[in-house]
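Here it is, the structure in full.
Note that this complex is displayed minus one protein chain, with the remaining chains in position.
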Amino acid sequence: MRGQANPVRAYGPILLMAAVLGALPLLAASNTLLNAMVLALIIALAAQGWNILGGYGGQFSFGHAAFFGMGAYCTAILQTRFGVNAYIAFAAAVAVGSLVGLAIGYLSFRSGLRGSYFALGTLAFAEVFRILANASAFTGGAAGVLIKLDVRPETFQFASRAVYFWIALGLVTAVMLVNRWIERSRFGAWLVAIRENEDAAKALGVDTFAVKLKAITLSAAITAVSGAFYAQYFLFLDAGIAFGPWISVEALLAPIIGGLGTVFGPVIGALGLHFVSEMTRHVTGRIPGIDLVLYGALLVVMVAFARDGIIGLLMKLRARLAGGRA
Amino acid sequence: MTAGGDVILSVENASRRFGGLLAVDDASMTAGRGRITGLIGPNGAGKTTLFAMISGFIEPTAGRIVFEGADIAALPPHRRAIAGIARTFQIVQPFAGLSVRDNIAVGAHLRRPGREHALARADEVGRLVGLGDKLDDPASDLTVSGRKRLELARALATDPKLLLLDEVLAGLNPSEVRDVVPVIRSIRDTGVTIVMVEHVMQAVMSLCEDIFVLAQGRIIARGGPAEVTRDPKVVEAYLGHGAAARLVAREGADHG
Partner (left out) sequence: MFAPDIILAAVLNGLMTGAVYALTAVGLTLVYGVLHIINFAHGAILTAAMFAAYFAWKAGIDPYIAVFGLAPLFFGAGYAVQRYVIGPSSHGEDRNILLVTLGLSIVIENALLAGFRSDTRTIDVPYGFSVIDLGFTFLSVPRVVAFGASCAAAALLWGILTRTDTGKAIRAVAKEKLGASLVGIDVAHVYAVTFGLGAACLAVAACLLLPTFYVHPRVGNAYVLVAFTIVVLGGMGSVPGALIGGLFIGVVESLSGLFLGESLGQIGIFLIFILVLLVRPTGLFGARA
């Protein structure tokens, strides 16, 4: 982690990227493009959440769907069953999502789950939620939940896709800023220390259990934001969407492709992945699963050849160019 | 001897059993404030286990570990670090992906929440141990001696009252040992108490003021360097049964 002393150099690029992306709807307001962008930003948010725990903390979760789904179901059910205002439901969903993160983290880290076992444990939690949501009448069972279409700002529903896009972009940007702030904080330094060597961190006075708990709670909260926004945007979800393995996989894939433990990694990864998947759909037509074949292959290739992701490749390129000039 | 002096750490009748093996058996030792205390013994004597009990990575099955008047035997490692005990690892454990400065800053953060303060302290400690020109390098690029220095620096950055060194000189060549020894002495001179487990006898003899000798899990001797090396029990523990008698016999023959 480079602790840039200069706040402009630390936060400037994030705001610049937000400004450039934010101008997009003004230039090319095709609904298809905006739709794809909103979905990519939702994935980016889920991935940013994963990246806090997995990228910085080195704790690879295979079950972030648990938090995504909790956010999505809470926001939907509070509105449909209890008539709660959409914004309050959204906030409550994030709170519940982070509590679930705290609970899963407490159980897992208390028992010393690490590495592959932590991955499998989180996956099992997500699967339990999926089966429960699919079987329970309270969550609408296999039929899922439909949020009533009622396009008003008060209900967090908008006619223009550009508005959703801007909100999603705002959320992603806010998380990036928080992310950068963490990088420059003691919490961040301790989190990275745990990733690099947990015993050494303990010896230096790091309460590794507490730091990991904070990380998974924050991570779950961000991924729950992603889930809640997903529900609010598509107005429909079922157990497979909310708690299915697809979102767990995308949430971990994007940071690995983009760059683990970096501010831009998950965002670049998510945008890149969705660009690739749209392209494949254009080329191959609508063959189910073909984009995922590509995702899987990309995952293997990145782990094999580019462990620092796209960001790592860019840094290497920059170093080479700088070296060439000198 | 430390007896009667100001004792910062005392291990009181500590034992540790692993299944059927009694690795440390009713061991007691003390460390005087501001002094360098050595813990030596042949391979398999239980030094590493005793050391781990003091640093909190292994809990004793019996006995007390008293630091600054409080029994800390049940405290986890990070709480001991907060209390003022820092340790190094025999097998160095750098945060390989981080720079030397960021490595040391992790330690410095213990008492400095602010990033800037921690980084400034990291620079200071880095220079103290002789890593001043390598602060921006990745820790994974350091040589063996550089990594040992990094272990020292990180531990030191936590501002400990008691520094536990686990074979910090092992694996260094003689000239590197000569470089690191004064660093350890200068740390003591800043008021930090040091307890070291060490194999490099020459360094132990020149650095340590008090020495405890562990063999087969028991403390068999204690005293100053000269005292300990003359102790027949120590000679036997290192060289085998009857060795002391043979040595005396040979010395007698040489003089005769």
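We call the chains A and B, going by the order they appear; numbering starts again at 1 in every chain.
As a working rule, a residue touches a chain if its C-beta (ideal position, glycine included) is under 8 Å from a C-beta of that chain, and two chains touch if they have at least 3 such contacts.
In this text, all values refer to a predicted model and were calculated from it rather than measured experimentally.
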Requested in this report: Could you tell me which of the visible chains the hidden chain touches?
Outcome: A
**Report entry** Among A:Asn134, A:Thr173 or A:Thr208, the residue in touch with the chain that has been omitted
**Finding:** A:Asn134
**Report entry** Given A:Phe68, A:Phe90, A:Phe125 or A:Tyr233, the one touching the chain that is not displayed
**Finding:** A:Phe125
Query - Candidates A:Pro7, A:Gly115 or A:Pro153 - the one touching the absent chain - result: A:Gly115
Report task. Give the residue, chosen from A:Leu16, A:Ala143 or A:Val303, that touches the chain omitted from the document. Result -> A:Val303
Report summary line: Interface residues of subunit A toward the undisplayed chain are 58, 60, 62, 107-108, 110-117, 119-121, 123-125, 127-128, 131-132, 134-135, 198, 245, 249, 256, 287-290, 292-293, 295-300, 303-305, 307
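Convention: only the chains that are shown with their structure count from here on.
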Report summary line: Listed in rising order, the residues of subunit B that touch subunit A in the complex are 55, 57, 76-79, 81-82, 86-87, 89, 93-98, 102, 105-107, 109-110, 112-116, 118-119, 154-155, 157-158
Query raised in the report: subunit B touches which residues of subunit A in the complex?
Result: 1, 3, 5, 184-186, 189-190, 192-193, 195-197, 199-208
